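After the structure tokens below, expect a handful of questions from me.
Omission of a single protein chain aside, the complex is shown with its protein chains in their original locations.
After this line comes subunit A, so read on.
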Amino acid sequence: MAEFWRWKEYNWKDPDKDWKTAKMITAGIDVGSVSSQAVIATDGELYAYSSMRTGSNSPDSARKALEWALQDTGMKQENIQYVVGTGYGRVNVPFANKAITEIACHARGANFMAGNSVRTILDMGGQDCKAIHCDEKGKVTNFLMNDKCAAGTGRGMEVIADLLAVPIEQVGELSFNVPEEPEPVSSTCVVFAKSEAMGLLKDGWTKSKVLAAYCLAMAKRVSELLERIGVEKEFFITGGIAKNAGVVKRLEQVIGISAVQSKYDSQLAGALGAALFGQALLQKEKAAGKVA
């Protein structure tokens, strides 16, 4: 059976940068519940990254992600001076110098990706959803999270994509292919939403209409989290769902605020934040004379 939920794994490096001239090389590894990212930063700037599915073994996932980010760069792991692990598997990054919570890393990463005027971050990850407030330095001032229920998470969207046999990358675009917006699906629980979606298809709804109803339900669900913490501008979305316009556009409508756009990949926020923390920590150690 085709696996429609399966999103593409990828890596990237900045062709214009030469890491050999960099004074400081740090890495951030974000081992999430569904996906893992590795980011390599040179002198506090993004140099290379990778994003892949988390395997059943966290240390392996961390190692693989880093190896893939290093691929074709000529850089070796020993060239990296400081590694910070983050995400749900952060304590299982065997080669990390330090582990930092993903909430702190997301805020730090968002500050870099979308600028220091960002005050509210919504991280829509694989198995949880977080609303974070931060200051102009990207320091966390408050947060709320849902990690109990798959509604409003990437995993929930994967289940629906699989049910409808729609590749997950196409969900957003297809969901706009409706003459008018339907009512959102009424079930919160993803298991129930699945049954509900089957019933709607039976009633003659198109896949697009079901997707529209599901994206809207997800947008409403996460908007509750945002309402509880309060949305302060600027507003920025990170995580895999940030790439799904079907949810993002509807969420913007529900809360009446547009999200800031960034040229960076939304899934990198955690790992990038971790690499930037690594940079700051390395600087501190250098100043203290602990390392050369």
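One rule holds in what follows: contacts are C-beta pairs under 8 Å (C-beta built on N, C-alpha and C of every residue); 3 or more make two chains touch, one makes a residue touch a chain; residues count from 1.
In this section, contacts and distances are computed from a predicted model.
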| item | value |
| --- | --- |
| Undisplayed chain, where the name is taken from the UniProt record, one of "2-oxoisovalerate dehydrogenase subunit alpha", "CoA activase", "IclR family transcriptional regulator" or "NADH-quinone oxidoreductase" | "CoA activase" |
| Contact residue for the chain not shown (choose from A:R155, A:K207, A:K220 or A:K243) | A:R155 |
| Absent-chain contact - pick from A:N11, A:S35, A:Q127 or A:S175 | A:Q127 |
| Contact partner of the left-out chain, one of A:N116, A:T188, A:T206 or A:Q283 | A:T188 |
| Contact set of subunit A toward the excluded chain (per top definition) | 33, 56-57, 127, 148-150, 155-156, 159, 188-192, 195, 198, 202 |
